[in-house]
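Single-structure report; data block below.
The complex is shown incomplete by one protein chain, all other protein chains being positioned as in the whole.
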């Protein structure tokens, strides 16, 4: 249960489908786990783009009435994660603007490394920024490009940005989907067979979006690729820059993505199970049962159990009704927050030696609370096994992580952390083990900066 | 995923605890799965009972402000399930009334067999009914009793009712918790150690409520027992009638209760796992993996897997963000309703022989939809295994079931159902196997009318 | 501006009209001034009564969707005023019940003198009361009557109650409208010409309701009369008791009713103007202008001005956007409450001698605040003239008045009040003058207990 790494974002684009906004809505619904703070959709019809966005879950923001206003066969959408300080409606996406070539709307998952420099440059030129999102930067760069057509302007803009981005642009007649040259954030392409025999296309952060709307997964948008959707045709592909060595975010496998999604060509569920198996090999421990911290630790725990032959048990039950309002507790806030979600089954774990599988430890406070809950429920031994390496560095590529000095692994060694979280033993999957779980070619690279501090872009 | 048997209700009573209403609130929150239609709490202070109730989830109905209005050290609460026709605020509980001895409020889980006769009798005597709930009947009977004290009046009333009831009454100075003589519906007793050294008490439908508020499970309220909470003392126990042979509802184990609850003295999770193991023994089948229909089939699937040594996989992922508003689908309503919740992982199940574990089949439409989803995802064989016997009769004891002619098992034989749901094979746990899972003494009886049509009260 | 006498209630009944609930809705909207706390409508169709009610203004409670659920050609409705302590949804009306003869719903404007005795009697017999309104008493009495038909039961019930009531009962096939024998509260009858040539009927507290729905005012329901609407016919009339001398509430003319309503056979606007004229005769004073406290003093001020030939000016402007939420003021609460509503026009009143007309003084605090506002705005002299006699006694017949010891006229003499409110002079219309304004026959009587302390029923 990774409470400290907040989720990131979800993007979707729908092209050449009847009621495109409804498909965008369902897609966003299926990717709700990537962002619960705000949601929005733009659709384009009759040379006019309409945008509806607001704070709240997808089902809070949209209803039959306002979805009906989003007419047309092209739509883009976005779910935003909750940022710490500035939870304002102004930063909800899509971001829409009128500019030199007409109208444009854009959704963005990622983060720019040179955002401040670009903002400074743009502001020095007289641009104004109405929100805090990097996304505004793209529109300014496009607006200030001197190229004649939008496609060239987007390319122009992308030459100037450094960082992670999966983008979908909507103009009044076209749609563009782009992944940054390192392919840091996911974006995949699906196809829809329309009733009239024509084909529609969908791009989405995760393939689980396709399943709900009966789209067929085709492939990932490639790192550095721009897909151009126009004139009802299948997308044209264009490489936006000289080829770079892709470094997709390895943490998508660890935590972000839904287990039923295919990300960077692999099913997340299978990868997570494999991580659990690797963890068994690397960090075995004698115990009576393997229990996951639900829901994020479930697949890895299954793998650990299968590899170790130690029985898998759902020793902690998760209450999924947790909402966002929080009534004054009768106990400490930190304690109740975890207890509202998680309840150990005392009779299962009493006097048992437990292997507890979680995906990661960020600040350590949640893990300590879980260990205490299990201890109170009578666990004899608690062996915490983490299905990823220690998180030692913040992410600068689109994930809302705490500062480095809040990361427990950046401040303490393994033994200290184990003491802090009050476990009997603690072990992490090695970075090599994580890579093994992916069964990747030795040359295949990932961004693993959160684990090793090596930032591919800086 | 049992969509047709609606959940029933949850009741809670808190006695001699500071901020009793907050404890009732947290208890109701942890029992939200038993009823999502309406929620309410009454508290008693200074010879005055205050009640707040409304439609919606616990977290919708209550907030810091209105909980603060519910002062005092005694409180009762209720979650109500959604009934088909009459979803009105008038039927939310607690039901409060002023009567001959002052003020009373009551919460009720269950259903009376002789409700209509009692209503007719009461109406003939001049009583009026403002809602549709049986709960009003109890208050009328109490109000019309000629006994001098409330306790005797409650006993009087209980002599007249026939059926299932777990009740908590709140007067201005006392609290009464009662289970019907057959003990059809659950109710358990917990204890809270107050900061000042005194003890408080909690009664709740399920023990998971105790865990969240740091109460200790003591025991079940006994069938036919009345617990009297007064003067700050531990509860006095009184049997309300000559002893009957208890027949607690066996379906609580199959579906209703949270797996981390202790119900009728057994941990639900363990019972469900055992049901899966029994099912393996009774209805084995060669296959590549065991997958549950989440969340209700998970524990039984684990048991089936452990007993059969066929690997357990989470082959279907559940989206927990499903809300109550429902946007016009682009496909048939029935289909989208299931797809919004459940998504199979194609890469796991493709070309595989699946054992799919669900807790029950009611109308058959949901099961058919699940089989189709799995088939579309590439499953080679689908062997549906149900961890309870065929549901052939409706419940008259507090569960909102369809009419008999809507129950697929009442209309079709096994083979026909298998054909209808389009599975390769279908098998149910036998009633004997279900009883075996409970590891009960041969003399221990349960209400299993939904499976065998034998109604203990009529 | 009478802030201390709260408004009372509005009732409406619609019979034999298509979409009766919509007509009830519009009627309630036009009588919103009589109660802003809660609103509700019951309609009857196919032997079934449906009720929707909630806290809030008419336009808050109802929308297209829920009005559509209130089917049928008969409907009754109610607006409730805000009572001090118990603002709960449970006391919203209509009050619905199932009883010996089927279903009934009722709305009530008024108050019973023997409510406590009846409650005690009913409770002693075993009745329960779920709310605080007298209205429940009527239903209990009807339910306990041994008469065979509803009409007789209502008559039975009415024999037992003492007090003020304008009632509308809705059964599954009939509607009954009744005024108490003294006719204390208003109720008038109107007719609607349906598109199909048939006639519908409406009863409402004020005739302004008729104007909005194109109903024609026919006459008042008579004191002691019951109108029976059945079988689509024009109403039958029945006297419910031996004839009493009517005593309708004189304060309806002073404050409650809308000026465009006909109440007890007289247009309210005309009566109020006449009150102003009488006031001129009785309590003339030399001044530069007459200004009303808006809106309640406007008509009387016009009369005062016309009779005195002193110019009428709207020297105080009222802000009608005042809502119910109240943001922490930067000044004292009492002061801002008046200022949010009323703003004097300094340039009009500066250095002027003002005659300020208000309808009544209850506690005196509001009047003092108004005098201060005018003084701050530069008024040279402020002569307060009240278009009714001093309010010395509380109302027990359906109006929410403060206790006697809070009524400034019950505690102070004229001079003391004048000093307290800081006016230069103060004068009230005499009771005789008030009667003269009504141009009534010497034998015509009114309930004027609030002015003379003579209670016709006790």
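Letters are used for the chains, namely A, B and C, taken in the order the chains are written, and counting of residues starts over at 1 for each.
Criterion: a residue touches a chain if its C-beta (ideal position, glycine included) is under 8 Å from a C-beta of that chain, and two chains touch if they have at least 3 such contacts.
Just so it is clear, the model here is predicted, and its values are computed rather than measured.
Asks: Please provide the labels of all shown chains that the missing chain touches.
Replies: By the stated touch criterion, the chain not on view contacts A, C.
Asks: Touching the hidden chain in the complete assembly: which of A:47, A:130 or A:237 does that?
Replies: Going through A:47, A:130 or A:237 one by one, A:130 is the residue touching the chain not shown.
Asks: Please identify which residue in C:213, C:354 or C:408 touches the non-displayed chain.
Replies: C:213
Asks: So that we can see where the missing chain sits, which residues of chain C does it touch?
Replies: On the side of chain C, residues 18-19, 22-23, 25-26, 29-30, 32-33, 57-59, 62-64, 67, 208, 211-214, 258-260, 262, 267, 269-270, 298-299, 302, 306, 311-314, 317, 319-321, 323, 325, 327-331, 339-340, 343-345, 347-348 touch the unshown chain.
Asks: Over the whole complex, note the residues of chain A touching the chain we left out.
Replies: These residues of chain A touch the chain that is not shown: 51, 54, 89-90, 95-100, 119, 123-130, 139-140, 143-145.
As a convention for this text, only the chains that are shown with their structure count from here on.
Asks: Draw the chains as dots and join the ones that touch; what shape do you get: line, ring, star, complete or other?
Replies: Topology of touching chains reads as a line.
Asks: I'd like to verify one number: the distance from the centre of chain A to the centre of chain C, where each centre is the average of its C-alpha atoms, in whole angstrom.
Replies: Chain centroid spacing, chain A to chain C, equals 60 Å.
Asks: Report the inter-chain centroid distance for chain B and chain C in whole angstrom, where each centroid is the mean of the CA atoms.
Replies: Those two chain centres are 48 Å apart.
Asks: Taking the mean of the CA coordinates per chain, how far is chain A from chain B in Å?
Replies: Roughly 36 Å separates the two chain centres.
Asks: Could you list which residues of chain A touch at least two other chains?
Replies: Not one residue of chain A touches more than one other chain, so the list is empty.
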